[in-house]
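With one protein chain held back, the other chains of the complex are shown just where they sit.
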Amino acid sequence: MKDFILKHIAAIILPFICIYGFYVILHGHISPGGSFAGGIIVGLSFIAFITIYGSRKGHAQMPDKVLVFMESYGTLWYGIMGMIGIFKGVPFLANKLAGVNLGAPWALSSGGLISLIGIGVGIRVTSTIITLFFTMMEDES
Amino acid sequence: MKVILKNLMVNYPYFIAAILFIIGALTVLTRNNLFKKLFGINIMESAIFILFVGGANIRNGIEPILNESEVGAVYVNPLPSALMLTGIVVSVSVTAFALALIVRLYESYGTTNARRIAEIRNELTTK
Amino acid sequence: MNFIAADYGTMVLLLILVAASLAMYFIKDLLHAVVVFGAYSLTMALLWLQMNTPDLAITEAASGICMTVLMMIVILRTSRKGE
Partner (left out) sequence: MNLKIKKLFALAVILMSVYMIIMVVAELPPYGEPNNPVHNNVSERYINDALHDTGVPNMVTAIVFDYRAYDTMFEAIVLFAATLAVVITLKRWKKAGDNK
């Protein structure tokens, strides 16, 4: 696409959409939102970049190796966080029972494992969305 | 009869959810295009979501986020909302996979009409 | 029946949902039907906000309005044939 206005407006507005997505992921435990919605918003900002600037520049920004890494290790991260409970001798995915410091409520770092798991799930949802669109738009051309 | 009508008026979200489910089922059964069938499946899913979340709601209640400035407020039930969050994500992945299958079907048969695809398959198998 | 003001808002949103789903049943052009599906999802997100579940509202707004509609338009461009 060779639209001058679209490209320059997108260059201004897309970083803010991306940062809003990270805000929704990080504040998922003290305000409405959550890692699924935030991950989809971050992924959609990348998809807007791909549709405006073309698929080749999008691949240069997000190579397939990075996507595969994010996808698989984001899923594994959930299991690793759950294993903390096993090492402490309490059930799988235990949070307060495992002796994790919960922190002060209404603070950004509160919740123990919950905020850590949320970041991992947000990253893998982002990579899922981008992978789906790359495959679908590759097929078209 | 009058009692039933009054109950339907009181339970209006459940009633509309039932109507949406029926419209979705009708779309899946009587429309031949595969995209239309996909729309029907999505409508049926959202009807189920409305049924669950409507059951959790309380008149004059507030959303399930702990708020210390509101003393004595009634929180709505948070459990169906958490279950339906899972449902929305599953519905997105089902839609993505169905679209991928539609692309492959279009490539091999040249149409997205389910009836036409069945005719072509019949011709191929009877020969 | 002791309805309050929020109930009437919910009723209007539910009627819009029924109208949008009927429109999706009757419209012949598939691209128009996809646009109506986006309107359906937007009404759905407003309905979750009306029913006191903001978590579902933000997830539905992200997945239903943007994600599903974009995927369907990308796929429709490869197989652009009406009914």
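All chains are identified by letter, namely A, B and C, in their written order; residue positions are counted from 1 within each chain.
In the analysis below, a contact is a pair of C-beta atoms (placed from the backbone, for glycine too) under 8 Å apart; a residue touches a chain by one contact, two chains touch by 3 or more.
Model, not experiment: these values are computed from the prediction.
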**Q.** Given A:Pro15, A:Pro63 or A:Gly79, the one touching the chain that is not displayed
**A.** A:Gly79
Q) Residue-wise, where is subunit B in contact with the chain that is not depicted? A) 3-4, 7-8, 10-15, 18, 21-22, 25-26, 29-30, 54-59, 61, 64-67, 74-75, 77-82, 85-86, 89-90, 93-94, 96-97, 100-101, 103-104
Q: In the full complex, which bits of subunit A touch the chain not displayed? Write them out.
A: 28-32, 34, 71, 75, 78-79, 82, 92-93, 95-96, 102-103, 105-106, 110-114, 117-118, 121, 124-125, 128, 131-132, 135-136, 138-139
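FYI, only the chains that are shown with their structure count from here on.
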Q | subunit A and subunit B, separation of their C-alpha mean positions in angstrom | A | 26
Q. For subunit B, what residues touch not just one other chain but two or more?
A. 63, 65, 85, 88-89, 96, 99, 103
Q. Out of subunit A, which residues touch more than one other chain, so two or more?
A. 32, 34, 36, 132, 136, 139
Q.
Using the touch definition from the top, list the residues of subunit C that touch subunit A in their complex.
A. 54-55, 57-59, 61-63, 66-67, 70-71, 74-75, 77-78
**Q.** List of subunit A residues in touch with subunit B within their complex
**A.** 31-32, 34, 36, 132, 135-136, 139
Q: Show which residues of subunit C lie in contact with subunit B when the two form their complex.
A: 1, 4, 6-7, 10-11, 14-15, 17-18, 21-22, 24-25, 30, 33, 37, 40, 44, 47-48, 51-56, 59-60, 63-64, 67-68, 71-72, 75-76, 78-79, 81, 83
